[in-house]
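Note that one protein chain is taken out, while the other chains of the complex remain in position.
Showing chain A:
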Amino acid sequence: MAPKRGGGGGERVEARTVLSAVLLADSFTQRFRPITVERPKALLPLVNVPMIEYALEWLAMNDVEEAFVFCCAHADLIKRYLADSKWAHSRDMKVTPIVSTNCLSAGEALRLIDQRDLIKGDFVLLSADIVSNMRLAPLLEAHRARRAADKNAIMTLAMKPVQHASQRLRLGDSELVVALDAATQRLLKYMELEPGRPSHHLAKLDAALFGERDEVQVRCDLMDTHICVCAPEVLLLFSDNFDYQNIKRDFVSGVLSEEELGNKLHVYELRQAEYAGRVHNLRSYDAVSRDLLQRWAFPFVPDTNVLSLGGSPAWGQTSYRYSRGQRYMESTVSLARSTVPGEDVCIGAGTSIGEGSRVVQSVVGRNVRIGRNVDIVGAYIQDGVTIQDGVVVRSALVCEGCVLRAGCVVGPGAILSYGCVVDSRHSVPPNTRISLCLQVAGANDDSDDELEYSPAVGASSPTRPGGGRAAAKKAAADSDEEEEEEDDDDDSYHNPDQYGKSLERPTSDALRAAQALAVGRPLQGEEAGVRFQASAVGPNGAGYVWDPREGPADLDRFSIAPPTTSLTAEDEAAAADEAAAAAAAAGTGGADAQAGGSGGGRGEEGGGDDSDADSDGGGRDPERVWRREVEETFLRCIKMRFDVANVVIELNGLKIAEDRTFADCARYMLTALLNLGLPPPPRTPAEYLPLFKTVAPEASKEGQLALLRGFKQALADWRDLLQRFLKSEDDQVELLLTLEEYCSCEGVFEADGGGGARYAPLFAHLLRQLYDCDVVGEDALLAWADEKAAADAEERRYVEQADVARFLEWLREEDEEDDEDDEEEDDD
């Protein structure tokens, strides 16, 4: 197999590239605020170990040799942490922090990595909030095998099959629908569905996918693990497309929509027993913590003590021991005799729990002092918290240094950030977030933000993730402006010396006041000037309410407390049938009319929404798009009161850009004119609404007359324009055919809501007016009638209308008379 052994050795060394990983220690979201205002999320303890450790350990476990930790928000803290941790001296894996304080998205981070030219070969891309025990080797192997065969297979995404739809609910994920090539596992479509939007019943699948393969899998049972293996080309693509922000939303959908570039993405499915979870919101913080306690992510369980606490050397390794019922305790925990730690509990060293207290399904850090008769269920208590007698904590996150005074109640879903104090017998309402930082309205100073979630954008319009690239671009544009405005702030903010003076960081006064309140010392001097929100923390408490700026649905979905909503199979079944019926009604091949009119309408809406959400928009009917463009251009011209010459220029430009004929323009100008006599059709842009009639014309004689008069007027105004676009007899015949379609609401006019049908009885009059205005000549009218003569009954509907027939008859006679006249003239 090795013909030249001598020379081959050197080459082989060169060919072997170091397996590297890019770890994004910033998720560019703000779901964890206000905690992330003070500390980075990557260092937030997850079952008493900083979160980033899980990812780093997993990478080291899978023989990754070099990890680049991309730090952004709180870069200095992460950098210091890494320098102090065991990774600084690790020989197996070199951990290099990359600091950039002005990146606002994963896309920018990857562009920066590309600029620095750090990565030569395939790399693992993940964020620091991932907990997984999957084996990377098979994934890498599959990726490399594909790469060897096809250079364009640039990325392999790891996805985990889930058994139950509620898995998502549990992690607060949005629903994911993917389409895969059954044979190659190539990713063909990636759709994230946000819950709460009703039109989730239909997924459009481009039939052209079947031109290359016979079988496509549509799957709802895959969960994205956010772990992927990328070829270096991925970085290049990010650099080429400077507007890519989010890896999934922009990059994946971008690659899938630009199929002609040939880049291919593939999916790797985790084995059944492998675990992967991402802590990207508080909901998943709770869920992943429980998974860790229940040993789903073995070897990442507390009692293996594989993870170091990092930070200062004094912390060292953990020393948990396991006892029955998933109770993990370090050696120096002191429990009062009557205390019963329940199941699923992890308690750090130096913690003491008083008589009669109960701790169940919770994680308690080190050196926590828990008094008597305390009831803690489903809560996460960090190091050094003081909980006095009789306190009740339910499904809450209590950060370092908090003090819960005797008898207070912390409701489900509450978040107490660092150093807060809750006064005795005060009860913190459910889902409240409290911090010593004062929330600044509209502030956008922390780079721990994703653009779309930045308050400035989020406040004005509800965030719509999955809204496609257009939305992302808009958001990018918005925040670019903001960025410029705040450039000065940024510099000072990221200057370590002035770090504490950031907008949202707690003031030193507040900190000192909170400390004083925590130990019960009276406030002195400037401390007294600090006014905390008594409604949130009680009169002697310390903290401000922090508005998470999430809607009520999101609040429930992302709350650290377990979700209250659940899906029932029955709803699904009903929805399934409805969706199927709607699919048939909206589908082109819908053979039966079972779904009826309302079903059709619904399906249309659903389809419309879907296509809006589609970032590629490739699935839309080009004719429909064209019609809309012409009509909107024309409406704009009417609205701006352009004169005919300018309208001609506008429409000509459009015609050339889209490579259409003159008749194509004229057709839809005519229908736009006809539409003006009616109420606006669905999906008309709001700015043009005043041009339309507000109410539908009556079906009576008067109503019809009014309709005709309106059309006559419009035609008088625009006949020159129409004439300019109807160059030949053929064009005019085409115009008539379109008019027919319009009146019977067929083809592209199907979605208009039946407006065209109003004109159906007036067809003869419309013809007459078109003839009178010289828009359509008699030759064209007769040619049209002749063409129809051979068609089947359905097609002849209009030709055979009595009025139309009479009109045509009259035309023919006229024609003959003309001929006779001609002949007579000839005779003369």
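A few remarks follow.
By our rule, contacts are C-beta pairs under 8 Å (C-beta built on N, C-alpha and C of every residue); 3 or more make two chains touch, one makes a residue touch a chain; residues count from 1.
Rule of thumb we're sticking to: contacts and distances are computed from a predicted model.
Candidate names were "Transmembrane protein 80", "Translation initiation factor eIF2B subunit gamma", "Integrator complex subunit 9" or "Electron transfer flavoprotein subunit beta", and the UniProt protein name of the unshown chain is "Translation initiation factor eIF2B subunit gamma". Annotation: of A:E66, A:D84, A:E194 or A:D221, A:D221 touches the absent chain (contact as defined above). Of the listed positions A:D92, A:D621, A:D730 or A:E813, the one in contact with the omitted chain in the full complex is A:D621. For the chain left out of this panel, the touching residue among A:P299, A:P562, A:P761 or A:G777 is A:P562.
From the options A:K41, A:K86, A:R111 or A:K204, the residue with contact to the unseen chain in the full assembly is A:K204. Set against the missing chain, the residues A:D224, A:D250, A:D286 or A:E400 yield one that touches it, A:D286. Between the chain not shown and the residues A:G107, A:G354 or A:P412, the one that touches is A:P412. Listed for chain A, the residues touching the missing chain in the whole complex are 161-167, 169-170, 177, 182, 193, 200-208, 210-221, 259, 286-287, 290-291, 294, 296, 325, 340, 342-343, 360-361, 377-378, 394-395, 412, 561-563, 566, 569-570, 572-584, 586-595, 603, 607, 619, 621.
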